[in-house]
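Every protein chain of the complex appears in place save one, which is left out.
Letters A, B and C name the chains as they come in the text, with residue numbers starting at 1 for each one.
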Amino acid sequence: MFSNLSAGALGLSLDHPTAIDLAEKHGFGGVDPDLGFLRSLDGTAAIAEHAAAVRERGLQWGIAGLPVPLTAPAEEFRAALTDLPATLELLTAAGVTSVGTWLRPMHDDLNYRRNWVLHVSRLNLVGELLADAGLRLGLEYIGPKTFWSTERFPFLHSLGEARELIAEVGRPNIGLILDTYHWYTAGESAADLAGLTDADIVSVDINDARDDRERDEQQDLDRRLPGATGVIDLAGFMAAVRAAGYTGPVKVEPFMKSLAEQPVDEVLADVSQRLRDAINS
Amino acid sequence: MFSNLSAGALGLSLDHPTAIDLAEKHGFGGVDPDLGFLRSLDGTAAIAEHAAAVRERGLQWGIAGLPVPLTAPAEEFRAALTDLPATLELLTAAGVTSVGTWLRPMHDDLNYRRNWVLHVSRLNLVGELLADAGLRLGLEYIGPKTFWSTERFPFLHSLGEARELIAEVGRPNIGLILDTYHWYTAGESAADLAGLTDADIVSVDINDARDDRERDEQQDLDRRLPGATGVIDLAGFMAAVRAAGYTGPVKVEPFMKSLAEQPVDEVLADVSQRLRDAINS
Amino acid sequence: MFSNLSAGALGLSLDHPTAIDLAEKHGFGGVDPDLGFLRSLDGTAAIAEHAAAVRERGLQWGIAGLPVPLTAPAEEFRAALTDLPATLELLTAAGVTSVGTWLRPMHDDLNYRRNWVLHVSRLNLVGELLADAGLRLGLEYIGPKTFWSTERFPFLHSLGEARELIAEVGRPNIGLILDTYHWYTAGESAADLAGLTDADIVSVDINDARDDRERDEQQDLDRRLPGATGVIDLAGFMAAVRAAGYTGPVKVEPFMKSLAEQPVDEVLADVSQRLRDAINS
Partner (left out) sequence: MFSNLSAGALGLSLDHPTAIDLAEKHGFGGVDPDLGFLRSLDGTAAIAEHAAAVRERGLQWGIAGLPVPLTAPAEEFRAALTDLPATLELLTAAGVTSVGTWLRPMHDDLNYRRNWVLHVSRLNLVGELLADAGLRLGLEYIGPKTFWSTERFPFLHSLGEARELIAEVGRPNIGLILDTYHWYTAGESAADLAGLTDADIVSVDINDARDDRERDEQQDLDRRLPGATGVIDLAGFMAAVRAAGYTGPVKVEPFMKSLAEQPVDEVLADVSQRLRDAINS
């Protein structure tokens, strides 16, 4: 696995060339692709050239966002599918190999099984379209109870459920985005990660939780940097991910607004070090 | 439909002969059967005689409890099945036509779909055994969020989900126990009851909710007598049940400890009147 | 319900104006819309004018074909979705209210449950897109064993399965296309049609079967005109459809090449009479 700079996940507004420069400067192993930047280049040849330059600087691609609103009303979803091939052409020209999205853990109208059918339906189609383009799709389950309990119908919010969804969809290019924060808030342990292989994991996020809140009181958008509080068993998580033979990107996504107020180099030096520590532990 | 005296649902400790006397005295249309009392009689002939006497007093049978722990560990469930035929013989000798149970709306270990499989599995078998004995099975979904949100995995807690479960089980003798309290706390309206028929409904409970709490703050075991606060749209509910052509028992289950402290005749006169008002509205 | 002239279902090559003339001449109550003809007209105003003229001749629209290859590879399906709005605009401009397709009852690679997921996935999306345009979708199950047994994995080939599929998809604008031929070859009886309502049925086909073959030897593409042999219980079927309150089109689809060799007027006079007899029986 490799440390991955995702400016968006850090809440930093960096243009793509700057993000690449900083990723190299601070020793990250990779950087998230930037679809807007790819669109601004002059066609697939220019994109390929850009990607080659990034690779030459020793950086791998992290993961792009899924360019389709997975559970949007049918007409909005259909319209997005119309545009999908052009977007996938940009991503594949850059050599990007995976995209990802999170799964909203509740719904006010669709009960669990109706929401399940909607997710399976959309993922079955999107998964095959992405496979045709050589792309994997990572799905991130969301653990905090303060989030999944806010509407009439809680939906999937655990690793086991996410794995069942992927199995039901039946597309081998679909896998998991694991995040220590969701793993912790879902009440899971290293045992729950047993049996996973590299083929099951598309991306990994590591974060810590506030130490002044109980597990069920943690807020999805108020986290801590990995290792900061020790609330989450980062070592146990990383050991399990290592045992799975995971080879992909690892990033942090702390949702801490304060990061944007600190000097960028300071933030990235700290984040890069924390990722290296976790990966090499 | 007919008003039904269920001493247990009222929190009253009445022996069965007394309950029958009071049901007649206060003009109820029916009374819940009492399995313990049936067991105390001397065989099926005595039970049939007892049942005939109840009928002669103008009382129909309400609904008995399901004599099997639906989601117990396998060995406990198996042992209960061993005893089931003897119990069903008592109930059918008395002319009882339906049993019921409620569905626990959450689980700490089984996620929604795993819990669904457990429920379908057990209901598929129990439903057929009850059908062989000529008995219907009523299932009651539980609506309060203060209940379904208390463990890791919320389970079914709405009418739509209960109907899907019954369809999946595929036993035509399984139907619903409707309770205004769960209907209200689940955020449902009369529209959700549209399309139901008498064949879909096994029993009906009517209750009201506290008027000093929001819907999502209501507690399962702290209700009010039907019509007491007007929080719940009793008229809309009863109109829908009437439109369904429902012919079965209607009772109250307020979980108000204060009832046990009032004179029984006073309580039952009030309850009987409330039931008649609702049924004849 | 009304008799419907579907030239395609009769194997006749009639241009649309001729089909309309002949439908009127022979007393049909409706005629299938012709998407190619609608496309040849000069925009939605011309289409609306055409449709008004058809209505003035006392003809209702039958049913159009679903303009999407339901189970095609994802990219082909996606491309068809890109073109769908334009096609739906033509159909709705003409006042067409329903489209239909049949369900292939076997697959060489996808087992039953994987094929089920594919169908649910595609129907969930297509059903919502059609609903947005005010169109119903009829699904026809295919009964002959000589067809469903020809590949590794038989798929749905009965009314009960088709109803389960529609329930799982959960789109109220999706219903059934019933065909006596599939009803017979699936081993079904009038009892299987009990409980259906007009909302469940989008279109009806009536045909008869050869009287020199056993049920399981009947071929999907070798049928007889309704009432011709009496193998199929047409009266029982029509009584059940009438009891459902069905209001839509009824046509024949005999797959008899000999019809194309007979004088068209002779064929249509005969077919129209058979439809009237069945509808009025």
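The working rule: contacts are C-beta pairs under 8 Å (C-beta built on N, C-alpha and C of every residue); 3 or more make two chains touch, one makes a residue touch a chain.
Everything quoted here is computed from the prediction, not taken from an experiment.
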> What are the shown chains that the left-out chain touches?
Replying inline: B, C
> Looking at C:57, C:113, C:213 or C:242, which residue reaches the missing chain?
Replying inline: C:113
> Of the residues B:75, B:108 or B:261, which one touches the chain left out of the display?
Replying inline: B:75
>> For a quick check of understanding: of C:75, C:132, C:164 or C:222, which residue touches the chain that isn't displayed?
In response: C:164
> Which listed residue (C:73, C:187 or C:230) would be found touching the missing chain in the intact complex?
Replying inline: C:187
> What is the set of chain B residues that contact the non-displayed chain in the whole complex?
Replying inline: 73-75, 77-78, 81-82, 84-85, 114, 117-118, 120-122, 124-125, 128-129, 132, 168-170
> In the complete complex, which positions of chain C touch the hidden chain?
Replying inline: 111-114, 116, 145, 149, 152-154, 156, 158, 160-161, 164, 186-187
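The criterion applied here is as follows: only the chains that are shown with their structure count from here on.
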> Distance-wise, how many Å sit between the C-alpha centres of chain A and chain B, to the nearest whole number?
Replying inline: 46
> Per the centroid of Cα atoms for each chain, what is the distance between chain A and chain C, given in Å?
Replying inline: 46
